[in-house]
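Here the complex is missing a single protein chain, while all its other protein chains stay put.
Letters A and B name the chains as they come in the text, with residue numbers starting at 1 for each one.
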Amino acid sequence: MNEFYQKDIISIKDFGKDQLEKIFASTDKIMQLSPSDRREICKGKTLAYLFYEPSTRTRLSFDSAMASVGGNSLGISDTNSSSTQKGESLADTVRIMSIYSDVLVLRHTLDGSSRFAAEVSDKPVINAGSGTEEHPTQAIQDLFTIKKEKKKIDGLKIGIVGDLKYGRTVYSLLYGLGNYDVDVHLISPESLRIRSDSTYEIKQRLDYKESTNIEEHIDELDVLYVTRIQKERFPDEEEYLKVKGSYVVGLDLLKQMKEDSIILHPLPRIDEISPDIDKTKNAKYFEQAEYGKHTRAALLGLTLNENGF
Amino acid sequence: MNEFYQKDIISIKDFGKDQLEKIFASTDKIMQLSPSDRREICKGKTLAYLFYEPSTRTRLSFDSAMASVGGNSLGISDTNSSSTQKGESLADTVRIMSIYSDVLVLRHTLDGSSRFAAEVSDKPVINAGSGTEEHPTQAIQDLFTIKKEKKKIDGLKIGIVGDLKYGRTVYSLLYGLGNYDVDVHLISPESLRIRSDSTYEIKQRLDYKESTNIEEHIDELDVLYVTRIQKERFPDEEEYLKVKGSYVVGLDLLKQMKEDSIILHPLPRIDEISPDIDKTKNAKYFEQAEYGKHTRAALLGLTLNENGF
Partner (left out) sequence: MNEFYQKDIISIKDFGKDQLEKIFASTDKIMQLSPSDRREICKGKTLAYLFYEPSTRTRLSFDSAMASVGGNSLGISDTNSSSTQKGESLADTVRIMSIYSDVLVLRHTLDGSSRFAAEVSDKPVINAGSGTEEHPTQAIQDLFTIKKEKKKIDGLKIGIVGDLKYGRTVYSLLYGLGNYDVDVHLISPESLRIRSDSTYEIKQRLDYKESTNIEEHIDELDVLYVTRIQKERFPDEEEYLKVKGSYVVGLDLLKQMKEDSIILHPLPRIDEISPDIDKTKNAKYFEQAEYGKHTRAALLGLTLNENGF
């Protein structure tokens, strides 16, 4: 029996290196299978999505992943037009959605929502982003991308730049990287540094250095992970514009980087990566999106097949 | 040939006991089939939903039912963003949707909308709730639940509590129960009693007693069917709060009930059933939701297969 069968995917912290490597191997297998063989994996299975926070990107990544392994998707992408509007509890909505499906994909603003949903659901629950820190399938996608493009994770120097305070993607990635022997550089404006109430836990898992200057260690990095800096995080626009400009990744910055370094981004991007970068061999964010589809397909296949695939 | 083939499902009044029992037998069969055999029943068929009134719950019940028998669903769940916004008539929209599908599922605010749609549609039309009284698939789901959980319907004492004036579910259930030999107790605040213009027709079909006190006959009931009392039905909030409290089903009330009585609810519930009840053996509202998926799958299978399944 495969260890992921009927298991919830709630937090990246629940995954050890060994488990991550198994998921990566399954993803490799998904990518090697012919489309028709792939469609046998979750044939006739139904995924229900329940998004209390809009995220078309993540929803479609799951939807297309499920379609690629032969399943179908249904659900609620806009909780404004659903029973939740009538005052139904999360527990009831989750119970009903689990009746309608084989696996439930939940996105919610609150920390702990997925763990709670998993307790009341008969079917496995996959956390598609919750609260301030958790987005486990994004972290798995990011780690797989690094592994695939750099052939390893251990030993790499990884810079993460942008809004490190509010992006849950960053926290999930850091917890995931904690399974590997990596050097992490966190680069952000002073006001968007990683939250102080998370630093203790992160430090137990990995070492990192902080900096406000993106150029400081840029020539040492193997991976530059870029995130969006959102205007609404700043008290005034002038402050935002000042900061924004200094974190745009363009060809000038790329020239200072190692030749075989890679640039990642969870997308959508606005202008934090210049379009000039797109056609360079270093830009791997679209590959990252594609790997996201395949890692999710692998997770669905593992969750829904007793003996794996 | 099965008698439901290509037939519309417009009103629960169109179904006699004999027909209901056939649908129940088909539902039992659906539940016994293996998932892959089940998916052969409507393989490659398309359901089109057309919801002029939002109801995520009912829509997803149909969507998951259709998926379980191998078909797919498409349609309009929000008429605000569709051609109906451009002023298209219901007749035209129905005609077009029937071109895009094998069966049409309609939800509409107006009485008679489904009958009208059935007249202009080339494909069978299923009423997923219309006007003040009709919700035939909900009634079939409710009757099947009673049958399944109590092993019979004839001879039962059935209490229906809550908002009996505005809930179309209640009317459809009453018309459906009219096919059986049952004792019905209607329990509601004075202002939410069953509509006087419907009592004549209901009385022709079954006998019922009315009461404002839920405890009055509670120890005699085999089935307690609970519905939501909506705040907006009351002229002032104080009035609402007074009434609301007296119809909440909790453990205290359950203790007064027969040991093998069952509690049903069309869902979503707000707080008219205490969560304490959920884990008792009497709570059957989540089973009811699951039966709803299977009864709808059976109806789709009967409607779309000349020789049944």
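Definition applied: a contact is a pair of C-beta atoms (placed from the backbone, for glycine too) under 8 Å apart; a residue touches a chain by one contact, two chains touch by 3 or more.
Computed from a predicted structure; not experimentally measured.
Considering the entire complex, the omitted chain makes contact with A, B.
Among A:N72, A:N179 or A:S261, the one in contact with the hidden chain is A:N72. The chain that is not drawn here is touched, among residues A:V120, A:V248 or A:L267, by A:L267. In the full complex, chain B touches the hidden chain at residues 44, 46, 48, 72, 74-76, 81-83, 86-89, 91-93, 95-97, 99-101.
Interface residues of chain A facing the missing partner chain: 35-36, 39, 54, 56-57, 60-61, 63-64, 67-68, 70, 72-73, 77-78, 228, 267-270, 275, 286, 289-290, 293.
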